[in-house]
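With one protein chain held back, the other chains of the complex are shown just where they sit.
Here is subunit A:
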Amino acid sequence: MTEPRTRVGITGLAATSALGRGTQAQLAGALAGAAAFGPVRRFDTGRRRVTAAATLPDASSLADELAEVVSEACAGLGATERAETPLLLGLHGHPDAGRSPEATTAAFAGELAQRSGLAGVARVYTCACVSGSTAVADAAARIRSGRSERVVVAAGYLVEPDQFALFDAGRALAADGAARPFSAGRDGLLLGDAVSAVVLEPVAAREVLAEVAGWGRAGDAHHVVRPDPDGHGLARAITAALRRGRIRPDEVGYVNANASGADGDSAEAVALRRAFGAARPPVSSTKSVHGHGLEGSGLLELVITVLGLRAGKLPVNVGHLGPDPACDVDLVLDGPRRAASPYAVSVNAAFGGANTALLVRAT
């Protein structure tokens, strides 16, 4: 593993979700446990089994929402600095890809970079629910090795009819209108808007909001879409993040879990026990309030994790009906818990057995 050379800081961040626009709205919603699910009014759900999601009522286009969060995250950068900074972008693809052959994902990304005054697009991640988190890991690796001075990472998903229809057809959505991560009686996930951006730089560059102290990426090698019930891949991603951060498991004070309310939450619980052993850090999944933002989920959850650490409070795991013996983790229930450590891990997993873990330290 590469020896650390440069510490990596988050020097700007911004997010939009059904909790609202801006970081304060994300933090307030996550700490209050104010789940943002409701009937979808953005498009017709008349033919769907489930009709709920977490959508921002006045959301604009994905291109506009991404441009807005990039602009907000980069507020501390001058025009010259922006013009030297590459963009890593996570998204499903061009929003019109299925309806217009000319609508290419690369062009969409390029227009965002140009509109934001950035140097260009270094890479576009289309790896489902680990898109944003993988981009952060890669950006951090580039900065730590001294190969990049600054990287902007953005990722976004706005609930739209095609993915909604696919998730509904796959009976992946919760029929009772609530996402209940790790809970007994959980019935599935609910989709949610998630558009975020962060700026990563060496720690010494300017005021740092949090340090990206470690990261890990690993695969399950188990199944096309189902997570490994033994949690080996996810545990290896977490362990890699802790090793890079030179942190013991018992120094981690919070895990923002990937859990969505699906059956596979139990696999994550196994992975957390495997990686953290007896340490048992407090756990919640903020998907329980903002929904599953697919390609945008990992970055939104990282932003909320950082905001919670900086506020000294851990977000609530909402929708809990009762304990599931297969999900034996220390859930943050009933209200935000005081953060007992500056270190937290944001965990994400995706179809294909893709897993990531991001270790952050509040500064």
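Just so it is clear, contacts are C-beta pairs under 8 Å (C-beta built on N, C-alpha and C of every residue); 3 or more make two chains touch, one makes a residue touch a chain; residues count from 1.
Here is the rule we use: contacts and distances are computed from a predicted model.
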Quiz item: What is the missing chain called in its UniProt entry, if the choices are "Response regulator", "Oligopeptide transport system ATP-binding protein", "ABC transporter permease" or "Beta-ketoacyl synthase N-terminal domain-containing protein"?
Solution: "Beta-ketoacyl synthase N-terminal domain-containing protein"
Quiz item: Considering the whole complex, which of A:A75, A:A204 or A:A221 touches the chain not shown?
Solution: A:A221
Exercise. Using the definition of touch stated at the top, determine which of A:G170, A:G185, A:G277 or A:G335 touches the missing chain.
Key: A:G170
Exercise. Among A:R236, A:K287, A:K313 or A:R361, single out the residue that touches the unshown chain.
Key: A:R236
Quiz prompt | subunit A, residues in touch with the chain not shown (by the definition above) | solution = 1-2, 47, 92-93, 97-99, 101, 104-106, 109-110, 120-128, 130, 134, 138, 141-142, 145, 161-163, 165-172, 216-225, 232-233, 236, 240, 350-354
